[in-house]
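I'd like to ask you about the structure that follows.
A single protein chain has been omitted from the complex, and every remaining protein chain is retained in its original position.
The block that comes next holds chain A.
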């Protein structure tokens, strides 16, 4: 890449980040992700713990187990365990919004006639999405850490944090998973040149079809296992399971070790690459009508 190309790529990435920061939907999605992680990771378990052994929604766990699940030692689990499915769906929505609105708002025409290379415009969009998901992961981590520390202080529990290595591998893997869903969303936005359709298809896929295939492949129809083992959500789940501490409590749906952490890592990274390349390849060739 020449100096000029690198400079313009940086300028375009900054422009994409500006759009992301100023877009109200980005904040709505981030707020939704934080709310979900707080409610399911801290609020419900802590209220159940405070309600004693007979409380509803304990999923068979003792009050001590519920409390342990909210303490700082579990911050990586609480931050990342929703990434393969629920938070991933929000990342996919963000990706589809970022790329799809360029077509529905007709801004792609204005962008392309300014003179940048088409691949650079959407390359910058992918980079901005990866950065944005990284920031989102850090925000989720910070809020989870704050809640965990608050509960530990309130309950007089030890403030045992994961090691730096565990934090780095956990948050790094979580970032990769979120970046994968965001890039897939962006690729769908470009392929379908819209917003509603990629969001609808993507969310149905993540929340419904993947889980259905996984369930069927794991029970009645083993012939589907090879297909299951290449699904993005399944690999994301396997990657996340490999970087969180051994679990005593239940994990969210879709988070299970189906293919192993190593294969999950490679597959998730491959999805990021394939989605980005497909998106750029399509946008380079297609008419802007």
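By our rule, a contact is a pair of C-beta atoms (placed from the backbone, for glycine too) under 8 Å apart; a residue touches a chain by one contact, two chains touch by 3 or more; residues count from 1.
Here, contacts and distances are computed from a predicted model.
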| item | value |
| --- | --- |
| Hidden chain of the complex, named as in its UniProt record, picked from "Cytochrome oxidase subunit I profile domain-containing protein", "Allophanate hydrolase subunit 1", "LuxR family two component transcriptional regulator" or "ABC transporter ATP-binding protein" | "ABC transporter ATP-binding protein" |
| Option from A:115, A:158 or A:226 whose C-beta touches the chain left out | A:115 |
| On chain A, residues whose C-beta touches the chain left out of the figure | 7-8, 11-12, 14-15, 18-19, 22-24, 105-117, 121, 193, 287-289 |
